[in-house]
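The structure that follows is given in the form of structure tokens.
Apart from one protein chain that is not included, each protein chain of the complex appears where it belongs.
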């Protein structure tokens, strides 16, 4: 958890600041060049809000992305964080390298359904298998926005698009893919559901492994007609929340108490809690088989289900299985990484 | 189905021949250069036997593979079939092109766990999504044989190897991957279980879409020690058959009758039947959710379950969604593929 | 309301009445916001001018973005028929507040600035003529659906420009009819705005505009089309049966057009079923894999991509070369390295594609220099790929591929399809013997069979590993050496089969120019300009790689040759120096690459400068 990493700086007189003395403005990015109303921009807004609320030190965040409208969006938030706009579908490998050598960094990745589900599917699956510590947001609009409206691998079967015609292939469910790849934090949300996106993001930032957020994010230019399951209208009309989710930071007391059975508390590794308030159904996101069944159902019934689908902090992260020294590798002194003259002599004698 | 495609040739006097007048020898390949006792060789043997039994015309089979010991094996069977030893992990795309332009061909692909599960995972998943008509055999030994014993993505967690040390990552289950990718024929078997491999292969050759056979095929040189779940000894000791499977060609009458409930008959699109004789459990391989649950269980309990895990011929194949003329594209006459002089003139006037 | 620069303040520089107007020889640029539908307005102007018989070209300079960023569309009218880019644009349509200031500043003296009247210029120049248009009001007045207002606003400048330059309104109407495929309602709505804007301009613009167009006979029998559509149409007439692709700018429109044309021209009359298959793959690696699989099985298969996709195809490209599988790959070049500038042009993939693949590879490349050649190479590439049994790369670029160019109607293929050395079952039974990689004819090209061939001995094993004549894996040194030597012999055979350079040798010229692809129109204009300075030049336009001997002769015939190309590293210059080491030092590079097509002015000056200092092309290795 990184919220209190930095000594609070002196707040600008009068300005409203967070725990580390930063203002909302310190989390801003460049003006967006995306289309007016693009779902991706509303997600960017939530990212900025959450980073501020959680008092994340911007310099410890790295913004990672592939290629696409979605992957452009890191330029539109957190200007005080380093960013890496990688190659199409290859962001996961870059994050793996960066986070492994510097465990102090908090990786926030933004990708698209094409970037992750089409060209990037292999890297996505192998990243999840390694449980690389990061927040992995998929801004899922069912099309290739930046190349003007072709079907992506998450487009629904039978869906029609102006130029691309009718999609005759079944969609890839990136949450199900994550689940069977051993991912321990899987959520689906909707760019139109700001509060849920925010709470899920907070939880994700506090999860120790790979946290996947598959957020339906309408492409207003190429895939926002009523009959598209990735449109605002469809989303607003059909979203089915699994629960109401609230993130409670570790320093906040939970003193309200609820009737038994109306809420599930999920404690995270270093303190904070995710509160899941029961809605229609009984759903336990810590039960992997249940999650699988529920995803199956939702797909079969074309149900737009959102919320925290699965959470489990049990698996070790890639960093953990590397058995590294606690100091981030990039901070090791020359002496610790270049063995001594004597060591070389020893090797040479052993070899001769 | 291709069994009676060719007019029977005149059988060599005295020689035992199949329906199309070919001898066992006509299905042979070059001598194998794999290690003595390699599981891959026993699978090759079953392929030759089945091709002969089903009277498959060799010239209509294409042998496709990637790179690896497993991928070498097509050189060791069916010398009278064209073969394509593609790039590491990229066989699926090559098969997609070849079968789409010539629907007369029967694609028989052999890959390895590294070829399919590591470098090839993306192409594997997208091929399955398209439901390309083919038999896709994965000779799964949990290691990279040809590069001398590194862990592949299907190696069990905690497994130890001489050079590679201990595997700290969870295995990828290529059957589960196939299932959620929409594959309609998914079987797991064991190179040591010749009969089951044979019957599954017969069924696979008669299935209209992508038929996946994940066959545990021990690497005697690098991964055959007792404590390896991919060893002969382990396989022989732990194999759990879901059922006894018998393939019944369409021209054979099924006249034995079994007590109700002891057998499931699965009819395939053009006549033949797969008979599943009940063993310990009630298992219906046509129920997708059940299949998913069963795979989950097996993985959780580290159970070595074999048999026909899932079958469903419902989904259209890639060829079907292309709405092509019935003649294979490669057989179309020049007149049918080069429009007329008049057509060009028309286009030119439309454009000016 | 309209600016009328009164006599007192009229700029000295402004054209003197005595001086005749500029007729049919100027350029205009429409500065708009992308996604606002200005493409229709620009296409309408372009087509109307074209139909008035005036030679035109349109170039779209657009951002890598979907909507909201600046776009510039330049239309050059040239009575002399020049179609290269031209720096100077005398007429500015300033419809983008974000860039209006800079656009105005960039105008030449005496130019005309047609602008949206809600734009306020901070630094108003007094050496240009202004024409303000109440675009928003007129758009509203049109009664169009609110969603379409921006779009309609652009029609306002169409009307104004037509009025100011004298473009015939009938041609505007005809262009709209063409654009909207005859849809009366759309045409009516748009044309209404155009007429109103024309009328408004007529009444309010008192100032004389010293530019106008006059009907002439410079485009008779020709049509306007973009290179990517031409390429797709060529492929359709080349009998393409399989296409696999992954979207990437600027190649996407190749497959958009291909899908459209195949739909018209390649369905069974009776059943409406397709005689082709198109697969949108998960990435370029899969796309070329599918294409090689299809080509191996005997289909005419193609893909189209751009730089990043080419990089991803590297491993398969090497396999195609080594396993000898026909395939056609269109590379619509954009600005690299890396993701570079997706919407800017370059010729930066020549060297990397020629050597694409690790180990010793040489790829065959075609270099179309016009939309007509895009069409021709569209079908010819298949003949070459199947004849040579190798991948054939067609290197077009964004300028040629995505912009409209004038052309004579395309010529129907002048030869039947060449399917290359394929033995069918009968031929094989007759021949008796078959070894996939045996050089029977001595041209390095061997015979192949297709899967499905029922003759005994037809089958062979295709592999990227070393093999002997019978396609069996072999580590024997002789087998490797012989096979690779044969592959390079085949490469030499290719020199004679690929389209030869087009040469215009000027008797006694000291200086030769070599160029290729979309740079051609620039060279045509450059040579005329050089001639006026007294410098006569010869010109060789390359149309393919590998190079052949005519290149030697051309270079040998001149004291110096300038290789003009749109990349940084002088990539073709390097290949020419390697091809003619004995002339390497007299081959000079004029390589420039900033995302824009080369202009005749730039090339002319670059050559004259080098001629002055006679400077030798230094160490570029």
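Brief remarks follow.
Order of writing sets the labels: A, B and C. Residues in every chain begin at 1.
Definition applied: a residue touches a chain if its C-beta (ideal position, glycine included) is under 8 Å from a C-beta of that chain, and two chains touch if they have at least 3 such contacts.
No experiment lies behind these values; they were computed from the predicted model shown.
The chain not shown here makes contact, within the complete complex, with A, B, C. In the complete complex, the residue from C:233, C:335 or C:560 that touches the missing chain is C:335.
Of A:100, A:152 or A:275, it is A:100 that touches the chain left out of the display. Residue C:484 is the one among C:278, C:484, C:503 or C:557 that touches the chain missing from this view. Against the chain not displayed here, chain C makes contact via residues 63-64, 307-308, 310-312, 314-315, 318-319, 321-323, 335-344, 346, 348-349, 351-353, 355-362, 463-466, 475, 477-478, 480-481, 484-485, 488, 546-547, 549, 552, 567-569, 571, 574-582, 584-585, 587, 593-596, 616-617, 619-621.
Touching the omitted chain from chain A are residues 6, 30, 57-60, 62-63, 74-75, 79-87, 90, 92-102, 104-105, 122-123, 126, 130, 318, 322-326, 329-330, 332, 334, 336-339, 341, 343-345, 347-348, 351-352.
Mapped onto chain B, the interface with the missing chain covers residues 33-36, 67, 69, 87-89, 118-119, 121, 144-148, 150-151, 153, 163, 221.
The rule is simple: only the chains that are shown with their structure count from here on.
Should one ask which of B-C and A-C has more C-beta pairs in contact, the pair is B-C.
Chain geometry summary: the mean Cα position of chain B and that of chain C are 44 Å apart. With centres defined as mean CA coordinates, chain C is found 40 Å away from chain A.
Of all residues in chain B, those that touch two or more other chains are 122-123, 126, 130. Multi-chain contact residues, meaning those touching two or more other chains, occur in chain C at positions 282-283.
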